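Quick one: the structure is below, questions incoming.
Here the complex is missing a single protein chain, while all its other protein chains stay put.
When the chains are written out, they are named A, B and C in that same order, and each has its own residue count from 1.
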Amino acid sequence: MEQLLVPMICKIDKVIQETPDVRTYRLKFKEEGLMEKFNWMPGQFVEFSLLGSGECTFCIASSVTRKGYFDCSIKRAGVVTADIHTLLDEGDEVGIRGPYGNWFPLDDIKGKNLLFVGGGIGLAPLRSLIQYCIDNRNDYKDFTILYGARTSADMCYKEEIKEWQENKSLKVILTIDRPEESWTSNVGVVPKILEEVVKPEIANTKVITCGPPIMIKYTIQSLLKLGFADKDIITTLEMKMQCGLGKCGRCNIGSTYVCKDGPVFTNEQLKKLPDEF
Amino acid sequence: METVTNQLVSIEKPEIVAPPDWQPVIIGILCNWCSYAGSDLTGTSRLQYPPNIRIIRVPCSSRVDTWFLIKSLQTTADGVLVSGCHPGDCHYISGNYFARRRFLVTKKLLNFVGFHENRIQFSWVSAAEGPKFAKVVSKVTEDIKKLGPLHLYKKENFEK
Amino acid sequence: MSVETIVTDKAGLQKFYEAIIAKNETYAPVEKFGKYDFKLVKNLSECDPESPIAKTMSAKPLFFPRSAKIMKYVATSAGTDVSETDEDPLAGKRVIVGMKHCDARALQVLDKVYNWDFIDTDYQKRRLNTVVISTRCDKAETHCFCTSLDYDVENLDAMDVLIVNGNDGKVYIKSKSEKGIEFLNSGVTSHTSRVTEEAAGEELKKQYTAFSASFRLKMDYKSINEKLSKIFDTPEFENVSSNCVSCNTCAFVCPTCHCFKISDEKVKDTGVRYKSYDSCNNGYFTLMAGGHNPRPAKYRRWRQRAMHKFVYYKERFGENLCVGCGKCTTSCPVNISIFEVINQVSK
Partner (left out) sequence: MDYTKQIQEIATRLFAEDKIDVFVGYRLTGFDDNQVPALIRESKDVPLLVFNQKSVFNLSNYLKNDHTRNKRVGLVVKGCDSRSLNLLLTESQVKREKLYVVGIACEGVVDDAGQKMQNCLECMVPAAVVYDELLGEANMERRFIINADIQDMAAKELVQRREYFEEVFENCIRCNACRHSCPLCYCAKCCIDQETATLYNGANTTSSAFHALMTWSLHLAGRCVDCRNCEKACPSHLPLHLFHKWNERVIYENFQEHLAGVHEGDRGAFYKYSMQDPDDFIM
C-alpha cells in the first residue's frame, strides 16, 4: 500500500483569500498530461499534503466541468492547515492523492428541484456540485442556494456568489447570524431562514446540505419538520481520515468507512449509523 | 598486523570515523542578559574564538528546556554549550538556580545512556567577561574535537 | 493437493529448525528484556521457536511494520522531489518459524481488510513471499480463548507448515498448502519417514482433544456477536471501561489491530513520510482540527474497539477481528480482560 500513499506533486496556480481564515488554493498537476487524466465527481475529496507538515483531507471545491485546474478551500483550523496558510503561496508545490470517496448521486437528482443549504466553509463541497449543475443547467429544474455564515466577512466565494446572483436561472438566498450595518439580506441562523424565508417546495426536491456539525443537525431537523423525506436529504460528513483508502480505520462509523462509503450520505443512510459523527 | 591510524573516531561509537576535514558543530544557547552580552563583548574587543559555535539567544538560562539539549544533539550538534549569568546575577532573580539543577540531571542522565559527559557543557559568563567567553568556547571546542563526531540517535538517519 | 506429513522426534525438530535457518532468511522469536519479538536470526541458539505465547509479541510487524516508510522527499524552493523509499526489507523470500495458530489466523483476518477495494500490494507481496510455520500449542494459557472463536483451530489452513508435538513424544510436521509442500521438498528436511494422512490423523486428533480441553475460557461467539450488535447504547460500556487507563498497549500488541497514522519526519529540506501504528483508544484518534471529536469520552472509544472487533468487522468482512490470543490481557497494566468485558457487556 505504501506506493498508494505517495502523493502526486501539484503546483499552486492561484491563492484566493476568501475570508480572514479561509483560502482557496487553485491547483494544477506539475507533470504534463496528468491534469487531463485527473477526473473527479462532485463530492469527492483529496488528500492534500504539505510535505514536512503532514496530510489533510479536503474536498474538491470546483467542478470537473471547469477544465484545467481544481480548487481546495482550506480553513485555518489545526496544525497542518495553519502551516498551509503561512507557508504556501502561488508557485509552491504540494502533494495530492485522490480523488477518493463517493459522490453526490447525480442520477438521482437529475430532473429534480435542487435546494442547496450551506453554512460557512461547508459551501466548498456544495460548490463543486453547484458548478457542475450550472454547467448542465438543463438537466435540473428549480435551483435554490441558501448560504449562511457567521458574519458577512466570513462568506466564502464572494465573487462567485455575485455571479450566481446575477444568473437569472438561480435563486440565491444569503443570511448571516447577527445583524450588520451594511447588510441588506436576511439575518438569522440557517434553519430559521429555511423555514421562514425559503419555504421550499417539498415534492420533487432534493436538498443537499453541508456545514458545521451543529448546523447540519438543526437543518436536518427543520427539513424533516417541513416534510422532506429522509432519502431526499443529502449531506456530506466530516471525519478524521488518514489514508482515504479504507484501511487506517479512523473514519469508521460502525461498519461504514466514511472514506469509501461516504462522505456523501442521505439522511436515510445516516439514521442507520451509530451516533458517532 | 596492526595499522596505526591517526584517524579520529567517535568516542561513543568507535566504528564511526571522522572525515579528515571534520569540524565539530557546537550549539551555544546563551542567556540574553549575561552570556549573550558577553559574547558580544568578545566580538567587539576583537578576541578570537573558534567558529564552530552556533549561537542561540534565549531570555534566561532557565528557559532552556531539557529537550532543547536533546534536540540539538539529535539534529546537527556534536556538542552543546549552555551559558547563563553567574549565580546571584540572574536578571530574573533566580532563573539560573533552577537551570543549574536541570543541567546537572540532564548531563548525568545523558552520560548514563552513553553520551560522553563533555558533549554537554555549561558555563557562567557575565556581560563583562568577554575573554572568559572566548576561553570557554575554545575549551568546549577542544574537548569536543577530541571526542569525535556524534552519531547517536540522529534524526536524519531515518533508520528502521 | 497432496498433503505430506513427516514424523520425527524432538531432536529431529531441532535439526529441522537448524536446516531452515541455514538455508533461508528466517524470522523467529528472539528474547530481549524478558519478552520475545520476531527477528531475523542466523542460528538456532539465538531464538526460541517454542516461546510462551503470553510473552511473545505477534508476528504482525513482519507484514505490517510498526513504522513503514512511504516515501522520501526533498522540498526546496526550487521544487519538490518525491522518491520511493529503498527496497522493502520485508518483501524478500523468507520463513517465519515459531508462530502460533492465533498469530497465523490473524494474517488470514488481516487479508480481508488489506485486499478490500484498494489492494495493499506491499502487504500482499510480503504474504506471498513468506512461508509461515506454525506450532500448535500443547496447552492453553490463562487468557487464551482461540477455540471459542469463529475458526476451526484444529484444521486451520492459515499456515503453510504445521508442527504438532504429539502426546506420544513424536513431532508431526505437516504441509498445509502448495507453498508448504514446495518448502518441505526444498531440502530442509532429510527425514524420509513420511506417514499417510490417516496414520498421523489420529495422533493429531488426540493432541487437539487434550489441547482444547485445557481451555479455561469458553464462550459462544455467535451470541456475543448478536447481543453486542444490539446494545450500542448500553451504560455497561461506561462501567467496564472505567478502570482502563487508555495506555493503548492492547492495540499495539494485538495481532489483528490495523489502524495506522501517517506522519512526516523532516530535517531541513528532506523528510520521510511514515505509516505507523495507532490506537483507537487515544483521545485524539478522531479529533478533528476544528475541535470536533466524535468520540470524546473514554467509554465511546472503548466501545468502538470492542464493537469493531466483534460486530463491525464481522458485518463488513465476515470475521471476528479477534483471534483469542489473549495478548492484550497479558500486557494490560491493570489486567483488564477483553474476554471478561465482552461477556459482561453482553450478559
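Criterion: a contact is a pair of C-beta atoms (placed from the backbone, for glycine too) under 8 Å apart; a residue touches a chain by one contact, two chains touch by 3 or more.
Owing to the predicted nature of the structure, the values given are computational and were not obtained by experimental measurement.
Chemist: In the full assembly, spell out which visible chains the left-out chain is touching.
Modeler: B, C
Chemist: Among the options B:W33, B:Y49 or B:F122, which residue touches the chain absent from this view?
Modeler: Candidates B:W33, B:Y49 or B:F122; residue touching the omitted chain: B:F122.
Chemist: On chain C, what residues meet the omitted chain?
Modeler: These residues of chain C touch the chain that is not shown: 32-35, 37, 57, 66-67, 142, 216, 242-243, 245-249, 251-253, 261, 263-265, 272, 274, 276-279, 282, 284, 287, 297-298, 331, 333-337, 340.
Chemist: Spell out the interface residues on chain B facing the chain that's missing from view.
Modeler: Touch with the absent chain occurs at residues 11-14, 66-67, 70-71, 74, 87, 94, 97-98, 100-116, 121-124, 136, 139, 152-155, 157-160.
Methods note: only the chains that are shown with their structure count from here on.
Chemist: Could you tell me which shape the graph of touching chains takes: line, ring, star, complete or other?
Modeler: Line.
Chemist: If you average all the Cα positions, which chain's own average lands nearest?
Modeler: C
Chemist: Please compute the C-alpha centroid of chain B, do the same for chain C, then give the distance between them in whole Å.
Modeler: 46
Chemist: Determine the centre-to-centre distance between chain A and chain B, using the mean Cα coordinates as centres, and give it in whole Å.
Modeler: Chain centroid spacing, chain A to chain B, equals 52 Å.
Chemist: Considering chain B alone, which of its residues make contact with at least two other chains?
Modeler: Residues of chain B touching two or more partner chains: there are none.
Chemist: Which residues, counting only chain B, touch chain C once they are in their complex?
Modeler: For chain B paired with chain C, touching residues are 75, 155-156, 158, 160.
Chemist: Taking the touch rule as given, give the residues of chain C at its contact with chain B in the complex, in rising order.
Modeler: 66-67, 69, 72, 265, 267-268, 270, 272
Chemist: What residues on chain C touch chain A, complex-wise?
Modeler: Chain C reaches chain A through residues 68-71, 73, 75, 79-80, 82, 84-85, 88, 113-114, 116-123, 232, 258-264, 266, 271, 273, 275, 278, 280, 285-292, 294-295, 300, 304, 307-308, 311-313, 315-316.
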